[in-house]
Structure formats: structure tokens, C-alpha cells
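Of the protein chains in this complex, all but one are displayed in their positions.
All chains are identified by letter, namely A, B, C and D, in their written order; residue positions are counted from 1 within each chain.
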Amino acid sequence: MLVVDGLDAGYGDLQVLHNVDLQVDEGEYVAIVGPNGAGKSTVMKSVFGLTTYMGGRIEFQGREISGLRPEDIITHGIGYVPQNDNIFSSLSVRENLEMGAYILDEVPEDAIAEVFNRFPILEERQDQTVGSMSGGQQQMVAMGRALMLDPDLLLLDEPSAGLAPDLVEDMFDRVDAINDDDTAVLIVEQNAKEALRRCDRGYVLVQGENRYEDDGDALLADEQVRRDFLGG
Amino acid sequence: MGDVTDFTWEQWFGVLLLAGVGVLILDLLRRLAVGDLGASTLTTFLWRGLVDGLIVGLAAVGLSMTYSILRFANFSHGDLVTTGAFSGWTAVWVIGGLGAADLGSRLLLNADRSTSARALDVHVYAEPLAIVAGLVIAALVTILVALAIDRLVYRRMRDSGGIPLLIASVGVALVLRYLIVFLYGERTRGVVRSSPSIDHPLLFWTDGVVVHELIMVGSAVVLMVGLHVLLQYTKLGTAMRAMADNRDLALITGIPTERVILATWVIGAGLTGVAGYLIVLEQETLNFNTGWFLLLLIFAAVILGGIGSIYGAITGGLIIGLADNVMLVWISGDLTRVAAFMLMILILIFRPQGLFGGVETA
Amino acid sequence: MTVDDPDTDPDRPATDGSGAAPASPLEGAAAVTESRPRWQVDLGYIVLTTIGIYVLITALGLLTGLGFGGVFRQLQTVTFLAAAYALVVLALNLHWGYTGLFNIGVAGFMAVGAYGMAILTAPTEGTTTPGLGLPMWVGIPVGVALAGLVGLIVVLPALRIRADYFAIVTLAFAEVIRLTINSGALADVDAFGRQLGTGGGRGINFPLLEHAIPRWVLYEGGDPAQGATFVGVQVLTVTNRLGIERTVVESAIYTSVLVGLVAVVFVLSVRTANSPFGRLLKGIREDELATKSLGKNTDLVKIKVFVLGCAIMGLAGIFWQGRNGYVDPDAFLPIITFYIFIALIIGGSGSNTGSVVGALVFAGVLFEGPPYVQRIINQVIDLPRPTTIYDAVVALGSFDPLPLVGYTVGQLANLRFVLFGVILILLMIYRPDGLLGHRDEPASPLDLRAERPTDGPSSVDGGDDDE
Amino acid sequence: MSDVEVSGADGAAESEATHPLRISNLTKTFGGILAVDGASFAVERGSITGLIGPNGAGKSTTFNLITGVHAPDSGHVYFEGEDITGLQPHQVAERGLVRTFQITRELGEMTVLENMLLAFKGQRGEALWRSVLPVARRRVVEEERDLLERVWETLELFEIDHLAHEEAGNLSGGQRKLLELSRALLTDPEMLLLDEPMAGVNPTLEGKLLERIHDLTDEGYTFLIVEHDMDVIMENCEHVIVMHQGSVLAEGTPADIQSNERVIEAYLGGEV
Partner (left out) sequence: IGEEEDVIEESEDGDDEDEDAEAAGTDPDEREVMLGILQPETGDLGELGTPIADAAELPALQLENEGSPVTVAVQREDTQTESEAGISRAEDLVAAGVPSFTGAAASDVTIPVAESVAIPEQVVMCSPASTSPLITDLDGDYVFRTAPSDALQGQVMAEVAFEERGWESAASFHLNDDYGQALSEVFVDSFEELGGEVTNEVAFEPEQPSYTSGLEDVLSDEPDVLIVIAFPVSGIQIFRDFYGEFSDELPIMVTDGLIEDGLPEDVDNPMDNVMGTAPAADGPEADAFAELYEEEYGSGPGVFNAHAYDASAVQILANLRAGENDGDAISSQMREVANPGGEVVGPSNFAEGVELAADGAEVEYQGASSTVDFDENGDMESVSYDIFEFGDFEIEAVERIEFEA
């Protein structure tokens, strides 16, 4: 479904990604792990057209999307939760969610209800400005917002960072659930063990290049990967 | 240490400020009682303060909006006001003055001094259609100018911070203002006839209501309420606030940011052009500096009220307008402006976010 | 390790040459002078710009038939103006370029300095606005101190507000200062049994600094009657022999003193920037709360820097108006502040060298240029002067472009502001860092890059990110 | 060592000598929201103390109250026996109580080196006159060399030395966390408050960081760490404080906490 082929990308003159290949199939659950600064977030941003494109190809459902504008990409059915700055902090929770469905003509009340169902605290706080909520609550809002359009592919950049343990679990469960509903997931995680355990396939990205690619459990079992990237 | 009596120094400062205002009001009453101050004088000051305040407030609303959504202090705002005024009144003269004077002097609003508002008989009763057309054209031209500027300048700087944009807008201000001079010359002119007024037994409190003033005040109120509704209760309004908050995220979320920016300019500049046009309707005279001289007052109003808040902008405008006029009771006319600015600075000290800051109503 | 360490060199051009794609001529020069010490490079920029502008003015001056005498005066005027601008631009750079204090009330602080000095030194009688009649060496320092003091009063309340509010508050303060000076209320007051005051819109006459300072250099006690000082004798003998008029000599000395002051302020600014103190300033500019959380008393630093900058602005105001012997409030309209900003932005905010270069370019080319062009055109052809653009455009209908050209030339003084605006816009779009801004100027007394090479092929090491 | 469920009011049990930081009855409301509600606890010298709790429990706010970013509505903060309630952030930091931010605050247009150099306390060159005047400046330069030496050591330790000349704004999320932590260390603090220092940091590096933190506690530093990674908390902290809805729900050793019913219910969920 998503095919990244020999992607070169970066910021301005600075090239970060070198010939990155990556694939997410229909309904698949794929994780990217790797050290800090490897370019994981950059891959995601590149898919969404937010970096300087330098070469290679990005295809989604058979159509080339490299060079499209973010607001067009979202209509193709990709949702994205960035690593930082992923909420509208001066808007209320509800407005954040509504914005997630901006491209629809009507506010999808059922989608909002579903998000509230998933994160009850959000319903309670639906009129609070998100900027005044705690880090974890903000992360929930960000997730909720990306789910509003019921995307075919969801890009999650470190969704568990800053979440309380029960919520981490919950989040991973939630992602599983989303994935079970036929939404493909591409996730970047520092909580690599958990991510690899749950995913179908994983990539290890190092210094802007693919280093390993295998199914999740295989990577987990790999001695080298364990030692270098999973903290023993 | 007690907790309730433990005022922070800002709070003390606020109390002091309020106390100061209180003392002034008491003194005002005393003067009225003693007869130092005529009641009619005071009402003139108050009424004028209100009208001036609305003028500033009306011009401030557009600025407040673009300020909060596009995230920069637009120093060319005053000159957009002027643009609206010149274009709108040019339209009125061209349409309304058909046959009364030659095209050259009507197009340039009498730059060659060969005719006058009197010769063309420009006022709302004589030329109602032209006046309405002028209003529309003021809005349209200002919108076009603002969009052109956005395309040429601001669009290329979308990723720059607020300060580079502010500086660029100073450049835009200079260009606009002196292009207007290039076209129209530096002369001040009266472009409207003195306003007709309505006298009716029901209007017992006044000798007559000045129609142009009434139109200005009425339109100001309608426009501001309308804008508030638009921004608070529509999806576009929310999208604007979302953009103001986090443009990158807005992009990712699928909000068509360029279209929202376009809408922002259309609404903001349209309002600004109309403001310039109406201000001149009330004020009756026009000069290339008209907007620029208002700009600092407009900023004062916006900041006093808190950026992004429409009611804030109006309140700020009223405070500035009233201070600028009523202060005449105590200080000489060449210092009232000083008092108005000092008041702004003092209020900012104890409420750095502005009176309505934080609660972005729009 | 040393500057010449071969390891570091290959990396350097990549980082230094970054920024907007087309490197400016100045930037090009940087590449050539790469291995020189920074101060030589900086001086090089300034000298090159100066020479360039001098050549331009000389060429234009001769073209317009100014003659050599006229060219000389023009050069002197430009030098003076550029130096005056440089002084205040350096101060602004300290505020904005380094600390991120967006002060757009510069004109106000210049006004305080100039007025402070004027009131102190204006004669006690015989003029409409009498002053205290004190000598200039009292007037100047007190004027400077007053500007600093007013800076203190402004910055205290402004400390807590955000950058753009700060800008508007400073602008409002500058207007408050100008309007207060202008108002009749303080025009003349009785203080200490003396007639004093700002003179309101009338302004104040005071002894010309352009005379007083050079005389102080040339003569004992600043009084020609007392005979020449040692320096004076030398200077006067040489200039007499060359047949240069005394007033010319005096102007030249005045300008030189100002240039000297600029040099001193420049050196101090550079040292400030390349020091731990400068690092603090940068830290405040980037994120004040983070800097505070590292235990830095940012408020105090901001106060110090603001007051210092305002004092320098006051000094600039004094020297600027000292050449007129007359101040009035109109000399401090807000537009002056924007001129200064344009100069700073041309040069590049955050760079002291850029500040000086910007001042030179602004004063020498932008400000003085258009009148020259107007003169040349007027001398070359006799253009019709239609009163309105309408007449000019109508003439265009009959294929006569001359009226439009004539109208445009007649409007050049106004169009100059359009030019300022356009330049400001173009700079902000294409070179927001100016000619020399955003250079790799380390906030440290050491050349950080040179101190230790990056070892090995580091994964991501690249150019600065340039918006 | 200390009893579970200490309330700061009778914190007299903990002397200043053993507990450098003590807060008592801190309260803070934002608008209508009670973010911190009478929180009281003390942190033992030379320990790594964990501060955990559900999202929105008030942990970051407590940090903000301690370090002077916000002023508490009521209650007190004591550090080394001194009442530091309501002091400015820099005054708190000067006393040796330094924090990092959950959402990093790097100085974007300064290089990593400059960021780090800024951290040192009491630099001679921070006085303007010393930076500017000829003779004094020589000493400043000398001092700078020493500082730079220490910066490089720290950068190597945190494995970000290859980024030394990079502008901090260009770092990745994790790199920023590292920068912030290492910068905080350079201030020579008595005690560090770390707000989720490991979020987004690669596990391998995380291990090294924790080692480093242990070394530092041996040298006498005290740490208070907010962290959601229970493994980190359980394996490294001697003492854990659990916050819930603005107040302290429980305190004790990791083992105590792990078995505390209320904590499990409120925070840990079924797992761990």
C-alpha cells in the first residue's frame, strides 16, 4: 500500500535520509526503531511532504504522492500524529477533534463519540483548552485527532512517549485494535521491545539508512539488534 | 504568612490603577458639582470619546484578527485603512460625481483642486447609491491589495517568525503609503459634504443625530458582532484559530492553510477597508497619513484588549478614545495622547496578556 | 588545536557558505579571506564597503557637476551620517540582534540624549529657550546618562511582556517622549529660579558641538583666544599650508571624533558578543525560561543591556543633533527608528560588522542616492511637470511618455520611501539575515570551531538551517 | 527508610541534613482546575527518587512550583532548609536545584557547544566589564578553555559530541533530551529535577544514562525523576512518590509501591 523506494530527503541543504526503502502492506502493522537522530521522524515527515524531497519515490495505493501537499495527502487516507507539537494548544479538546475532520463537510459526531469512548477523560474535559492539559492527555488528543478520518494508514511518531504505563498498554492495545479494523499502521517507537513484539514487521533505521528489516519477533531475537538498539 | 491578603505586586498595581481611575472619576463629579466643568462639555468629551473609540476599535478588529491568525503585528494595517478610504471615496466620486466635474479630478479626489465635495454634492441622502457602492469598492480594493501583498510578500515568508514579518510589513506600509502619495498627492481634502442630521422630538437628549456618525457607529457594531459570530461558531473560524495555533499541524490535519490564510485576508482586509471608508464618512476629511496616524492607537487598542479578541479590540479602542478625550478635563490637549499611551502601558504592566487576553473570543 | 588544522578546513566552506543560495559579493570575499583572523575579515568588509560608497559618490558627484569641493563635502556628510547611524545601529544590534529585545523606540532614546544635552548646554539667556549654560563636557555625559535612565524606566515594566508587545510599548514610549517634549506644558518652566524647558515645538538652540568639540581638540580650554594646543598647532599648520578652511577642519575633526567613538563602541560590542556575557544575551534571545532555569538572572541582564544600548542611542542622538546646533521634536519621529532598522537589517542583525556595513550602505546609498539621481536627471533633460498623475497618464495616450517621467522624477523624494519599503521587503524575503547576519560568530571568546576538530565522519554535520 | 504516606505537615521527622528538598501542602489552580492539591513530600539526599502518577496528576506542575516557573497558591517549598517558595527560576537554580523540561527547551539558534557553555554557574565572563576590558578578559578566556574541556567530556559521555557545532534547533527529539540533561548537569547542581528525561531516548543510551545517574548519586547528587517507564523507576529508584489528582497518593520503596492497591488501581493498571 505504502511503498517508499530509494528515498533521499532532508532539511534544506542537509540530507538526512539516504536511499531508504520501506513498505507497508494493506492492514499491516510496521514499526521503525533506531537510535536518536536516525531519521525515523524524518521518514514520516517525508511521507507527509514536510521535508525537502531529494530523490526516490513514495507511492500510496499505487499512486505517487511524493511532492503532494499535506492537505492532499490526507485525503488519500493517511493520518499522522507527529512526535512534537501535535495538538492545537489554544483550542478546546472538542475543537481539536473537529479539526481532525476538517475536510469533511459535516462534523462526524459518531467519530467524536468513538474517540471519547476510547479516552473518557477527553469527554470530561472536552471544553478545556488542550494546552493546559498534561502531556499524556495531550497525547490522547493528538491520537484522537488523527483517528477522526478513519484513515487507511496511520503514522504514529512515538505515541507512547510520556504516557503512563496503563496508558502505554492501552495505547498499544488501541493501536492493535485500530490495526485489526484494517487500518495499516506505521509506528516509530523508542519503546522498541513492545513495538516489535506487537508489529508484523520492523525496520531498524541507522544514520538515515535501512540497517535491518525483518518480522518483529525475528528482530527481537536478533542478538546484534538487541545489543545495539534495544538496550540488551 | 496569610494567603488572602498576600497580593502579588501586579495585583497591588492593578488596585492602584483602579484607585487612580476612581479618584479621577470622583474629581470629575466634584468638578461637575462645583461648576468647574460644564455638563455639556463633559457630554461632548464622552460622546466624542465613544465615537473616536469606535473608530479606533473598528479599525482594530481587522488588525486583531490578522495578528492572531497570521501571527504578526502588521504595521501596514494603517495604510490598508488608508487604501480602503481612498479607493472607496474615489469610487463615490467617480460614480456620484458623474458630469459634475471632469474625470481627472474625480479619479484623484480633487488632487488638482478644480472641484469639491460640495460641487459633487456627496452625502448620504444625495448619493445613497454611490455611498453604498463606495463601501463595497473600498472592501474589494482593500482585499485585492491585501491579497496581492500576501502573494508577493508574506506568502514567501510563511515560515519566518513574527518579527521578520513585522519588519516586512513596515516595508509594505512605506510602499503603500507613498504609492498613494504618488497617485493622489499629499494634500488633505474634504471628500464628503457635512453630514445631514435628523431632528425628531423623540430624540430628546440631543439637538440632532448626525447621520454619517450614526451610520459609522451602527455599521461598526454590526460588523463586529457579525465577525464574532463568524469566527466563534463556524468551522472556518475554528480553522483560523487552529492555524493561529500551530500551522504545521494544521497542514498535517488537512486544513487547507493557504485557503484559510486567503479567507483571513479577505475578511480582515475587507473589514479594514470598510473601516477606513466609514471613518472618512464620519471624519469627512482624508489624507495619505489618515491610517498611519491611527496605527499606534489601533495597536494600543488591540494590545489593551488582548490579541485575537474582538470584544477586546473594541474595549481597547473605547478606553483609548475615552482617555484621549476625557483627559482634557485635567491636562492640556497636547498631552492627552501621552495619557492614552501611558494608560496602555500601565494596564499592560498588570495584565501583560491584555484585558481579554487568554480568552480568545475570536 | 590551531586554526590551520587541516582536519577542520574541509568542513568549513560548507558551514560558512550556507544561507541563501546566491552568496553575496561580501560573502564571496569571506571565502577568500577564510584563514585570516576574524577581526581582519571584519575590518575588510567595512573598508571595502566604505571604499565602494566613496567611489560611487565621487563618480556621481563629478557627473552632477558638484566639483571636487562638493564631492569632498558630500563624502564628509555621508561619513558623518554613516557614523551616526553606525553608532545607533550598533546599539540596536545589542538590543535586538543579540538579546532579542525588539526595541522600536530608538528615536525616543536619541531624543532624550539630545534634549538632555541641549537643555544643559543651551545659553542661559539671549535665546527663546534658555538652558543651563553648562559646558558640553557636562552636557554630553549627562545626556547619555539620562537616555540610559529613561531606558531603565522603560525596560522595567516592559520586562514581563512578550516580544511584539515589547515592540509596541517601546514605540509608544518613544511617542510619549516626543509628544511630551513637544507639548507646551514643558516648553518653559521655572526650575531652580531658572528659565528652563524643552521649547515645545520650537526646539532649543545650543552651542554647536560641531564647533565646540573640534575647538576643544584644537585650542587650550576650547577657546581660540587661548591659543592652540599641541595637537591644534600640528593640525592647523598642516591644514593652513594645504589651504583648507578652518570650518572644514573643524567638521572633519568632529566627524573623526564620531568615527572614533563608533570604533570604540564597535570593539566593545564585538568583545561583548564573543564572551560569556554575549552567550547569556543569545540565550535570552532564544528561550528566556530555559536560560533562567540554568540559574541566570535574565532580568538583570536584560536591564543592563537595555540601559547600555539606550545610553549609546542617547550618545548617537547627541552627536547627530550636535551638528545642527538645534533640536526640535520633529527630528525624532518614529520613521527615524525605521531608518535605523533598515540599516541594521541590510547589514544583518546579530552581526556588529553587519551593523556598521548596513549603516554605511543606508546612509551612503539609499538615503543620499535618490536626490543625486534627481539632480542628474534634472540637469540632463528639461522635463515637463504635470501637476497630477492623471495629466501625465493622459499624455501617455498621445504617446508622450515625458510628462509621466517628469511627474515621476518630481516625486522622487516620495518614491524614495517606496524604495526603502521595497528594499526592506526584499531583504526580509531573500536575505533575512542581511549581508552579514547569521554568520558563524561564536558566543565565546574562543573560536569554538578551531578549538577542537570534529573527529571522524560524523553522521550529520551540515550547514546552518536558514529558514 | 521512610514511612509510607508521609504528609509534609509532620515532615519534621526528616531533617534538612537527610532531605534537601521538602514541599509542604503545595496547591495550585489554573482557572477552575486544581492541578496540585496539597502535595507534600520530601526527597532524600543522595537518592534517586521517582515521581510517578497518571497523566495530569500534577507532576510537571509540581516541578514548576518548585522551580519558580509558577507561584503556588499556597504551601511552601524548602530547599536545604531555606524557604524558596515563590523565588524566581534563576534564584532556585542558583541554589543548586536545577530542572529539565518535559517538552525540551533548547536554545535553537545556538550551537550545542554554546548551549552547554551557557550552563556553567558563576562564569567570570558573565560580568560585562570582565568580558570587555583588556586584562580581565584574558582571565575570561582562560576560564573558557577549562569550561570547554568539561563540555567536551560531557558531550562524549552523552554521545552527542558529533553534534557539537550543530544548531540545537536541528536536533532530533531524543538528541534534544540528551542536550537538555547534559546541560543541566553542567550547572553543578546539588539536586536535579528531571521531567521524563528518558522519553524518546534510545534504550541503549538510556541504560548508559542511568548508569551515569547512579554514578552521580554516589558523588552526592540528588535526583527527582518523573518517568512513566516503570522499569526505569522500579529498577533505579530507592524511593518512589506517587501523585494522583494533585496530591500524594503513596510513598515508599518500589516494592511497596508495586504492591500498593491504590497505586495499582490509580496508575499501574493490571500490569507490571
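FYI, a contact is a pair of C-beta atoms (placed from the backbone, for glycine too) under 8 Å apart; a residue touches a chain by one contact, two chains touch by 3 or more.
Keep in mind the model is a prediction, meaning the values are calculated, not measured.
Novice: By the document's own contact criterion, which visible chains does the hidden chain reach in the full complex?
Specialist: Hidden chain contacts in the full assembly come out as B, C.
Novice: Taking the full complex into account, find the residue in C:50, C:77 or C:195 that is in contact with the omitted chain.
Specialist: Considering the complete complex, C:77 is the one touching the chain left out.
Novice: Please identify which residue in C:44, C:157 or C:325 touches the non-displayed chain.
Specialist: C:325
Novice: In the complete assembly, which of B:77, B:337 or B:351 touches the absent chain?
Specialist: In the full complex, the listed residue that touches the missing chain is B:337.
Novice: Tell me which residue among B:117, B:137, B:255 or B:310 touches the hidden chain in the full complex.
Specialist: Counting the whole complex, the residue in contact with the absent chain is B:117.
Novice: Which residue numbers on subunit C touch the omitted chain?
Specialist: Residues of subunit C in touch with the missing chain: 66-67, 69-70, 72-74, 77, 81, 126-128, 179, 182-184, 187, 200-203, 205, 208, 210-211, 240, 243-247, 250, 323-326, 328, 330-331, 368, 371, 374, 410-414.
Novice: For the chain that got dropped from the picture, name the residues of subunit B it touches.
Specialist: So the residues of subunit B touching the missing chain come out as 38, 41, 44-45, 48-49, 51-52, 55, 113, 116-119, 186-190, 192-195, 210, 279, 283-285, 287, 289-290, 293-294, 324-325, 328, 332-334, 337.
By our rule, only the chains that are shown with their structure count from here on.
Novice: Suppose each chain is reduced to the average of its Cα coordinates; what separation in Å results between subunit B and subunit C?
Specialist: Taking the average C-alpha coordinate of subunit B and of subunit C, the gap between them is 33 Å.
Novice: Could you state the distance in Å from the CA-based centre of subunit B to that of subunit D?
Specialist: Spacing between the chain centres: roughly 48 Å.
Novice: Any chance you could list the residues of subunit A touching two or more other chains?
Specialist: 11, 14, 37
Novice: Mind pulling the subunit C residues that touch 2 or more other chains?
Specialist: Within subunit C, the residues that touch at least two other chains are 459-460, 462, 465.
Novice: Name, in rising order, each residue of subunit D that touches subunit A in their complex.
Specialist: So the residues of subunit D in touch with subunit A come to 30-31, 33, 52-60, 102-103, 163, 170-175, 177-178, 196, 199-207, 228-230, 267-272.
Novice: Using the touch rule from the top, collect the residues of subunit A that touch subunit B in their complex.
Specialist: 48, 50, 69-71, 74-75, 80, 82, 85-91, 95-96, 98-100, 102-103, 107, 145, 149
Novice: Could you pull out which subunit B residues touch subunit A in their complex?
Specialist: The touching residues are 235, 238-239, 241-242, 244-246, 248-257, 360.
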